[in-house]
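I have a structure here, written as structure tokens, and I will follow up with some questions on it.
All protein chains but one are shown at their positions in the complex.
Let's look at subunit A:
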Amino acid sequence: MPIQFQFEPIFAESDRIVDGVLLTLGLSFGAIVLGLVLAILLVAAKSLLGRWVGLLVDAYVELMRNTPFLVQLFMLFFGLPLLGIRLPGTEAALLAMTLNLSAYATEIIRAGVDSIHRSQLEAGLSLAMTRRQVFQHVVLMPALARVWPALSSQFVLMLLASSICSFIAVPELSGTAAIIEQNTFRSFETYIVVTLIYLVLALTLKVALDRLGRAIFPRISSVDRLDAKAEAA
């Protein structure tokens, strides 16, 4: 028997789909911005505040990178109320995504910071800067420029992983899909549509991040060329 596709019932729920897409984008955008800021602060703390703070940051990063995102989400959604902190699903989802992303971003940015040649730090220190000033004005932007492609793919992964938030009934795109599936009984069609939407969202985000990177870091390539010259010297 040939498969009979019926997309009309899905499209009848397009308002719901749009809401789901907007929530997926909102959560992802929020987690990217907050996670990036948190990661930069964690790397700065690790670089500037001594051994014990560094070990704490390492512990946080390893905890988040070596446990499943779903479990982290459940810990926040079901665990925090036991401590008297009750977060609505969407807020819990944003928090979980931010924390998870910040750990991966910390590791990526730290690699970028480590890649900055020692001579750049010496130049900053010799100009009477404090270590914090060297980090902020000399190291940070070239480090971010170098790892921007890696950060970008981590951001795209987070967008896709946001689908896991449907487990705590957050009506983002995947959560919406589950509802539509129940309403229409058209599982295959529902997930064909959802798959295509995720594909478009992820590719669009990737292109947008590439453009953003070129706008913020116009000298991405020059950083490496200068270093290559310095090494050759």
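The rule we apply is simple: contacts are C-beta pairs under 8 Å (C-beta built on N, C-alpha and C of every residue); 3 or more make two chains touch, one makes a residue touch a chain; residues count from 1.
We adopt the following convention: contacts and distances are computed from a predicted model.
Asker: What name does the UniProt record list for the absent chain among "Phosphoribosylformylglycinamidine synthase subunit PurQ", "Amino acid ABC transporter ATP-binding protein", "Transcriptional regulator" or "Carbon-monoxide dehydrogenase large subunit"?
Answerer: "Amino acid ABC transporter ATP-binding protein"
Asker: Given that one chain is not shown, which residue among A:119, A:153, A:187 or A:204 touches it?
Answerer: Here the residue in touch with the unshown chain is A:119.
Asker: Given the contact definition stated above, which residue among A:20, A:89, A:142 or A:175 touches the chain not shown here?
Answerer: Of the candidates A:20, A:89, A:142 or A:175, A:142 is in touch with the missing chain.
Asker: Tell me, which residues in subunit A touch the chain that this view leaves out?
Answerer: 119-120, 122-131, 133, 137-138, 141-142, 145, 217, 219, 222-223, 225-226, 229-230, 233
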